[in-house]
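After this line comes subunit A, so read on.
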Amino acid sequence: MRTPLFVLIWAIVGLALYLVFEIFGNDYLFFAGYIVLQYIVLATAWNILGGYCGYVNFGSAGFFALGAYSGVFLYTVGQGVDDFGTEGFGALMHLIFPVPVPIIIVIGGIVAGLVGLGTGYLTLRLRGVFFAIATLALAVVLETLVVNWSYVGGSRGAYIIPPSEIPIFGPYVQFLFALMIVLVIVALTSARLIERSRLGYGFATIRDDELAAEACGVPTLRLKLIATTISGALMGMAGAPFPFYIGYVEPASAFNLSYAVNAIAMPMIGGTTSWIGPLVGAVLLGSLQQLATVTISSAANLLIVGLLLIAFVIVAPNGIVGLVQGWWRKRSANTPTKTSTTSSAKPSTTSGEAKP
Partner candidate 1 sequence: MASSSLRLEGVHAAYGSVRVIHDVSVRVDSGETVALLGTNGNGKSTLIKCIMGIVPPAEGRIVAEIDGVEHNLVGMTTEQIVDLGIALVPEGRRLFPRQTVEENLFLGASRAKARANIKQNLDFCFETFPRLAERRSQLAGSMSGGEQQMLALARALMLSPRILLIDEPSVGLAPVLVSRTIDAIKQLKDHYNLTVLMAEQNFTQALRIADRGYVIVHGHIEFEGRSAEELNNNDLIRKFYLGM
Partner candidate 2 sequence: MELELLLNALVAGLLLGGFYAAVTLGISVSFGILDIVNIAHPAFIILGSYVAYIISSKFGIDPIVVAIVMLPFFYALGSAIYQIYYVSFERRGQEALRGLAFFFGLLFVTEVLLILVFGVDYRYVEAVYIGPTLHLGILEFPLRMLVPALVSIAMFCCLQLYLSKTFTGRAIMAVSQDPLALRLMAVDPTRIKRVAFSISIATAALAGAFLIIIQPVVPSVGRDYIGIIFAICVLGGLGSLPGTLIAALLLGIIESLTSIYIGPSWAPAVAFGVLLLTLAVRPSGLLGR
């Protein structure tokens, strides 16, 4: 299936979802739906580095918060733009600010992507486990920096008051919901493109056997840096609209552990070897948690996610997609269908294993 068709199909699905929520008419669906879509982007982003290359990122919350606080920073500058006066520089500032959210998303993505590149450069020559520990450390360093940065509200947090109404979409949350649908399509399309491209093969060889990959001419360090940058950027883009969605941002919420947990649990449960895995995992786990927050405490929420993660990792290492594939391969094995001899276009989806 060509990429434009793929994008068109998901655009239609997104539009249909938006209209259905519009018809049911209450804001809760948009608020809950936004979070699930956000997790799809986050899980897909994590999987590009974790699933395709086999490098585990424990600091997804850090990259998410980088995007969120880029939004807070740009919003705060926009609020104070009058202090710059109206001539020369002031006029210029008036032109730029207040920055529309889609631009903030792009800026958030660039900031998080650069930090991903930096962390990768520092640690990717070492064993994979050092990168995992470095991302953990990064998230805490970033949180400490934000806590001590009063301009963006520091530990008190910052208030973001978006316009309550917006043309075409009506309530602001519906505009953010539409933006997040676009982000989901961007994430899914880029993950699928990577998978089928030369880059995807390179990532798979790094996951399977880095030594053999180098011998075949794959520039492993350069590819790993590309993966951390793309993964970081997508996470930053997922976080950028968060301040406008939540209204009040403090370090504890932006750096919340549930982002780190879900970013790993969803691809692991869904399946890590193709773009479908994180999507399935995010939709299942995301909606489960949205339903749960209405009924049980957020602590129980994390308990469900934690237990599911442990269960799937032990019982179904290749996730739901892996289970379906295994079942499909068994079924097609005993029904004699003609297996094509031409090589399959994309790496066959048995899950390889990460470097320790």
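Operating definition for what follows: a contact is a pair of C-beta atoms (placed from the backbone, for glycine too) under 8 Å apart; a residue touches a chain by one contact, two chains touch by 3 or more; residues count from 1.
Inclusion criterion for the candidates: all candidates are chains of the complex that A comes from, given by their letters.
These numbers come from a predicted model, not from an experiment.
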item	value
Candidate number, among 1 or 2, whose chain touches subunit A in this complex	2
Candidate 2-touching residues of subunit A, taken from the complex the two chains share	50, 54, 56, 58, 122-123, 126, 128-130, 132-134, 136-138, 140-141, 143-145, 147-148, 155, 257, 261, 264-265, 268, 272, 299-300, 302-303, 305-307, 309-310, 313-314, 317, 353-356
